[in-house]
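Note that one protein chain of the assembly has been removed; the remaining protein chains are unaltered in position.
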Amino acid sequence: MNTTLNAPLDLTNDAPIATAATDPPAVRRLLIGLALGFLGIFIFLPLMVVLVEAFRGGVGLYLKSISTPDARAALRLTLITAAIAVPLNTIFGLAAAWSIGKFEFRGRSLLLSLIDLPFAISPVISGLIYVLMFGLQGWMGPWLRSHDLQVIFAVPGIVLATMFVTFPFVAREVIPLMEAQGTEEEEAARVLGASGWQIFWRVTMPNIRWALLYGVLLSNARAMGEFGAVSVVSGHIRGLTNTLPLHVEILYNEYNFAAAFGVASLLASLALVTLAAKTAVEWVSGRSHNRLH
Amino acid sequence: MKVGHMKIAFRRPSVLPGFGVTLGFTLFYLSLIVLLPLMALAMRTSDLTWSAFVEIVTAPRVVAAFRLSFGTSLVAATINTVFGFIVAWVLVRYPFPGRRLVDAMVDLPFAMPTAVSGIALTTLFVGNGWIGRWLEPLGIQVAFTWLGIVMALILIGLPFVVRAVQPALEDLEIEMEEAAASLGARRSQTFVRVILPSVAPALLTGFAMAFARSLGEYGSVIFIAGNLPMKTEIVPLLIVSNLEQYNYPGATAIALVMLLTSFVFLLFINGLQWWTRRHRMKGIS
Partner (left out) sequence: MSISVRNINKRFGSFQALNDVSLDIPSGELVALLGPSGSGKTTLLRVIAGLESPLPGGSILFQDEEVKERSAHDRQVGFVFQHYALFHHMSVFENVAFGLRVQPRGIRPSRKEISDRVRSLLALVQLEAFANHYPRQLSGGQRQRIALARALAVEPTVLLLDEPFGALDAKVRIELRRWLRRLHDEIHITSVFVTHDQEEALEVSDRVVVMNHGRVEQVGTPEEVYNHPANPFVYHFLGAVNHFAARVENGRAFVAGAELPAPEFAGRAAAAAVGYVRPHEIEIIRQSGEGAAIPALVRMTNGAGPMARIDLERIEDGEAIEVVLSRERFEELELRAGETVYLVPRRLRLFADDAQSLAQPATV
């Protein structure tokens, strides 16, 4: 739609005067330099340092550090946690999106804000509220103890805290899309005799699948990488209640930097895979703003 | 039929099925995972007397932590607002090789576990780190000082500003800038009088989101902060240390203050987005 955006650089450069809405080459270079410098320090270098430190002791040491029994236990717990939290939050996100995105009702925007709540809460507080509820001195503590159930400093607490932290991700991705797509297609399907499930699977789902996938990916990345909330409820019992990020902390605090960065590099690759998948999803679904207009 | 009438008052009628089931499940799950535990926090605070509450949250160590958390978050969010705008501007306006890659990488702090960011930044900024070794001779110490906290919070808040501003810049009509130029405005005047006011709500939203996120950030900060009481101890860390000493009332009271602050911000951000949407929708057509 506008030529300044899409024109290749060389076109504007050989022009004798700058077009009204473009900046002089010097300004462009300066701003690109500033932006890349800033991103370099806060995004590129940290990523580099993780990889470099992880392999500082050689590949052998690296492989050893990520395959110790503790590391394997931490990986297992991280995977279990994500395997429980992500599907549940996905189901929730879809249900919430259907009711909020396809229907008009009172209190709709209040509900939206409530779903956003976990975004606004410090991870530490997210862990704390579960301690206050299920901990020994907590609300349900005495009852849990009398039934010999442990939530805090155990796997259930870690899963719950992770669910809280990743709660809004899927809903947040899918709701705006469902809202924007309106109800016409679903109503048409209804008129044509489709059942509720058929409408959802055949009409709604194809329209939201990319956003849903992205929500699931983000939710998964956060579930596997959550630190603060899990740290509060975990109790840091090696081999039992240690997730990968917590394991990184322990190794780091023991000055076992090579092992810490080795495990950290696993998490960093997870982040990179998530980003790559996100970019692919955007590419496939053509969600890029430039092309939308 | 009577039920139908009642429902009309509550929601607009629709031929689509599944409203009751999905809303029911949404509310149930929301209550179980989010609302109930939050209520536990509120209940726990009500165990405290007002004076005990005030005493906890006005203790010098707590006040120092709040001051540090607010101060560093403010500095970081401000820096992010400036550089986030530049990054968004460059990504939207200037085609350069690798732009798509850079665009994708902006989200890295979202996807990267905070503990990993934390140890990575610390390693960069310690005295013999890749960046620290250049700053050390200048007498600038970043790791284990409040500057380190700011660095961690910049990293955490960066995507919020960029992602808030980017769509606003994309929606900006080039014609408005051309109109300003044809009316005799220099580029700098166009920037200050036309571009900046147009994206100001988005910038403010980005700032508020980055700030709110920074206030509660824990994982990436604790490694680089040094965590000295009264000096480099942020509020979330204070909550954790209270918990570790089984000082539940202390942790709860501090958490409540933080939570209320966050809610105020959430309200502010929502209001801002509502306001922006209203203006945008009417403005463009």
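All chains are identified by letter, namely A and B, in their written order; residue positions are counted from 1 within each chain.
The rule is simple: a residue touches a chain if its C-beta (ideal position, glycine included) is under 8 Å from a C-beta of that chain, and two chains touch if they have at least 3 such contacts.
Predicted, not measured: the structure shown is a model, and the values here were computed from it.
Chemist: If the hidden chain were put back, which of B:Thr22, B:Ser69, B:Thr114 or B:Ser198 would touch it?
Modeler: Answer from the full complex: B:Ser198 touches the omitted chain.
Chemist: Determine which one of B:Pro13, B:Pro97 or B:Gly184 touches the chain that has been left out.
Modeler: Considering the complete complex, B:Gly184 is the one touching the chain left out.
Chemist: Residues of chain B in contact with the chain that isn't shown?
Modeler: Within chain B, the residues touching the omitted chain are 173, 175-176, 178-186, 189, 193-194, 197-198, 200, 279, 282-285.
Everything that follows uses one rule, which is that only the chains that are shown with their structure count from here on.
Chemist: Across the complex, what residues on chain B touch chain A?
Modeler: For this pair, the touching residues of chain B are 10-12, 14-19, 21-23, 25-27, 29-30, 33-38, 40-41, 43-44, 83, 86-87, 89-91, 93-96, 100, 102, 104-117, 119-121, 123-124, 129-131, 151, 154-155, 158, 166-167, 170, 174, 177-178, 181-182, 187, 212, 215-219, 223, 235-237, 239-240, 243, 246, 248, 251-252, 255, 258-259, 262-263, 265-266, 270.
Chemist: Note which residues of chain A are touching chain B in the complex, please.
Modeler: Per the touch definition, chain A meets chain B at residues 2, 4-9, 20-21, 23-24, 28, 31-32, 34-36, 38-39, 41-47, 49-50, 53, 88, 91-92, 94-96, 98-100, 102-106, 111, 113-125, 128-133, 135, 137-139, 160, 163-164, 167, 183, 186-187, 190-191, 195-196, 199-200, 218, 221, 224-228, 231-232, 244-246, 248-249, 252, 257, 260-261, 264, 267-268, 270-272, 274-276, 278-279, 289-290, 293.
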